[in-house]
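I have a structure I would like to understand better, so I am pasting it below and will then ask my questions one at a time.
In this view, the complex is presented without one of its protein chains, the others remaining in place.
The first chain written gets the first letter, and so on, giving A and B; residue counts start at 1 in each chain.
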Amino acid sequence: RREEMARSTQLIDNEVFRAYATYTAIVLLKMMLMSLVTAYFRMTRKAFANPEDTASFGKGESAKKYLRTDPDVERVRRGHLNDLENIVPFVGIGLLYALSGPELSTALLHFRIFTGARILHTFAYLIPLPQPGRGLSWAVGYSVTFSMAYKVLKTVWLL
Amino acid sequence: RREEMARSTQLIDNEVFRAYATYTAIVLLKMMLMSLVTAYFRMTRKAFANPEDTASFGKGESAKKYLRTDPDVERVRRGHLNDLENIVPFVGIGLLYALSGPELSTALLHFRIFTGARILHTFAYLIPLPQPGRGLSWAVGYSVTFSMAYKVLKTVWLL
Partner (left out) sequence: RREEMARSTQLIDNEVFRAYATYTAIVLLKMMLMSLVTAYFRMTRKAFANPEDTASFGKGESAKKYLRTDPDVERVRRGHLNDLENIVPFVGIGLLYALSGPELSTALLHFRIFTGARILHTFAYLIPLPQPGRGLSWAVGYSVTFSMAYKVLKTVWLL
């Protein structure tokens, strides 16, 4: 039992892995928040995608008019999809990076810049901020993931 | 060689990690099934997104009419995207959670409730069931992931 505990907490005892765990949990929670923002806009804008979602607004034609797209809802959905497209590579490559033995300070720099960039990206998308605000925050996160992938491939191929 | 085997099977020897592996494989396979359901509806409803997919139905205008959206196809696609939005956080946060040393019984409870909720969500979306069936199954899975993230952050910050 104790031996198993030791084994199971091994990775989590590693400082870089712990940093990875923290920032991965944060960006994934941030991504999950987009579902709530979408739900909020769907309800306040009364714009739904499924007939069964509008049933409480009445029957037939009176409910049908709420089956529509709304610019605010679509904006949040684009932000959510952009999160998926960028946070999935971060989580996958970040895990390999954390296991490739980087310096803690370098790893923290990568994780923190990515997390900050994605939070900025969300604000830039939802407010919305004028370009190139959103574009730049996207590019920063993208570059961080790229940098981690470079470190992973370098480590793997040199071993 | 033997040493390497030992190292490689280390995590998989851990009971909590094995539970994580089981339920992660199940929910990811369930998500993959959505591709087949989409293909089934595209073919039976004759509703395609790419011109090259309709080439076998003839040339020119006769094939062009199958380049259309269909409510049943769009419904499956929304279900698939909802899976991505919710199963990706589960897989990522669940891995960190499994490595954070939870009790096996607590971990099993989290994994099983999430898996059950997502399977229910799929049925609620595809049948479709009246609301709040889909909404509740979504919220249950969402809460489980949130609870695991809380445990991860608590463990990491207290170490």
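We take it that a residue touches a chain if its C-beta (ideal position, glycine included) is under 8 Å from a C-beta of that chain, and two chains touch if they have at least 3 such contacts.
Everything numeric here is computed off the predicted structure, so don't read it as measured data.
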{"item": "Of A:28, A:47, A:73 or A:152, the residue in touch with the unshown chain", "value": "A:152"}
{"item": "Contacting the left-out chain in the complete assembly, out of A:49, A:67 or A:99", "value": "A:99"}
{"item": "Interface with the undisplayed chain - residues on subunit A", "value": "10-11, 13-17, 75, 78, 81, 84-86, 88-89, 92-93, 95-96, 98-101, 128-131, 134, 138, 142, 145-146, 149, 152-153, 155-157, 159"}
{"item": "Subunit B, residues in touch with the chain not shown (by the definition above)", "value": "4-5, 7-9, 11-13, 17-18, 21-22, 24-25, 28-29, 31-32, 34-35, 49-50, 52-53, 55-56, 80-81, 84, 87-88, 91, 95"}
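The rule we apply is simple: only the chains that are shown with their structure count from here on.
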{"item": "Intercentroid distance (Cα basis), subunit B paired with subunit A, Å", "value": "16"}
